[in-house]
Each structure stands twice: as structure tokens, then as C-alpha cells.
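Only a single protein chain was left out; the remaining protein chains are all shown in position.
On to subunit A.
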Amino acid sequence: MAGLELLSDQGYRVDGRRAGELRKIQARMGVFAQADGSAYIEQGNTKALAVVYGPHEIRGSRARALPDRALVNCQYSSATFSTGERKRRPHGDRKSCEMGLQLRQTFEAAVLTQLHPRSQIDIYVQVLQADGGTYAACVNAATLAVLDAGIPMRDFVCACSAGFVDGTALADLSHVEEAAGGPQLALALLPSSGQIALLEMDARLHEDQLEQVLETAAQAARDVHTLLDRVVRQHVQEASILLGD
């Protein structure tokens, strides 16, 4: 792409980061009092809100109830003002539906659904500002929200995106880097066991380079896990101070 160097000769990216460096992450749990669990995360300029309701009785048709596990229902919605160009519909379009299904697949792998048979867990994610890595931000926010709701999970689910430019793998792509058209990988990881909950890749990538990109994404996801762990501990500490323990 003429005129825009994604990786300079000294190894700096467009926003000054190194190849494997994440953007600044700030998160908060318990943003809304009326929902069962909620969380807000900022990854660089990408801002996402996640809200969890449940486990509660199945809404709609009872026939959908599973006799041995809970049903996980996800909706992904991005605000009309979230992208540079105004979006006409916040949800209901193909991309949002696909993201919802991906989130559902991710969380069905992590949430201990056998503990709540015949019930439903709703996870709603709202993207307020999109600057690349929206799937990763949504998964991270949803993990914190599920933890805030007290729903038991096998492990944290940490996600990160990765790309490949000029022989180097980049972690946590911003919008500019995603729009440049190179290969992009989205990875959701359960850090303690190293199991992958979701892996998705766009564009062409040579199989020799796949391992390098995958390893960069996995390392970035483990870094995200350290940060999220700290956020959860801080939240629990604040909550216990307020309760007077």
C-alpha cells in the first residue's frame, strides 16, 4: 500500500508500538447495577460494553431448553456512531449475526453449562467505538461480565488479534492495520490449559508462517489474561472493603 508503512525499518508500527506489543487496556467490572453482570473494556481506542443476564428461565419457546445444560445466547451490536462512517443498523446485519454466533461458540466452550440445565444465559455485547480488534475486546469484556455475574467458568477466555506484515507477526491490530488487507487471525484462548476456544483467519497466509502468527497471538492473549486477572482481583478487593470484611 503506497505511502503507509505498517512496520518501519526500526521495527515500529504506525502508532509507535513494537510488533508484539498490545494497546493500553483499561477495564472495569460492575458498570450497571440492574444487570446480573456487566463490564466495560477499552483496548486502545476500541471500547466495548458487555452485559450478562442469567442464568434464568428460557424465554420464548420452551422446546429450545436443553435437558442437561444451559443455553448460551449472545448478541453483538455496534453503535451507529462507533465506526468512522455512520452505520445504518446497529444489529441484525450479517456481520453482527456472525459475530454473535462466534461469541456463542466461544462461551459455550468456557462456561460450565452443565451446572444450570434447562436455563438460559444471555450475553449482550455493545461496541461503542471500533478501532480494530472488536472481536477480541468483546470476548474480553464478556469474560469479565460473566465473572461479575458469578456464573462458573472453566477458565478466563482471553482473545487477541494478530496479523503478518513483512515477515513479522503483529499482535493486537488497530483499524488502520486491519484495513491494509493483510492476513488477520483472531484467537480466543483459555490461558491455564492453553486450549483454543475459537480460531479464525482471513486472507492468505503460508502454512510455514502460521505457527509464528499463532504463537504471537497466544502470547498476547496470555498478556491480556494477566491484565484481566488484575482487574478481577481489584474489583473483588473493592467489593469486600465495601461489604466491610
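The rule we apply is simple: a contact is a pair of C-beta atoms (placed from the backbone, for glycine too) under 8 Å apart; a residue touches a chain by one contact, two chains touch by 3 or more; residues count from 1.
Here is the rule we use: contacts and distances are computed from a predicted model.
Remark: of the listed names "SPIDR protein", "Glutamyl-tRNA(Gln) amidotransferase subunit A, mitochondrial", "Exosome component 7" or "Integrator complex subunit 9", the one matching the undisplayed chain in UniProt is "Exosome component 7". Taking the complete complex into account, A:G84 is the one of A:G84, A:G167 or A:G244 that touches the chain left out.
In the complete assembly, the contact with the undisplayed chain comes from A:Q126, out of A:Q126, A:T168 or A:T216. In the complete assembly, the contact with the undisplayed chain comes from A:R28, out of A:R28, A:R69 or A:R222. Checked against the full complex, the one of A:G16, A:P67, A:G92 or A:G167 touching the unshown chain is A:G92.
Considering the full assembly, A:Y40 is the residue among A:Y40, A:F107, A:Y135 or A:F156 that touches the omitted chain. By the touch rule set out above, subunit A reaches the unshown chain at residues 26, 28, 31-35, 38, 40, 42, 45, 47, 49, 51, 53, 59, 73, 75, 77, 79-84, 86, 90-92, 122, 124, 126, 128-129, 131.
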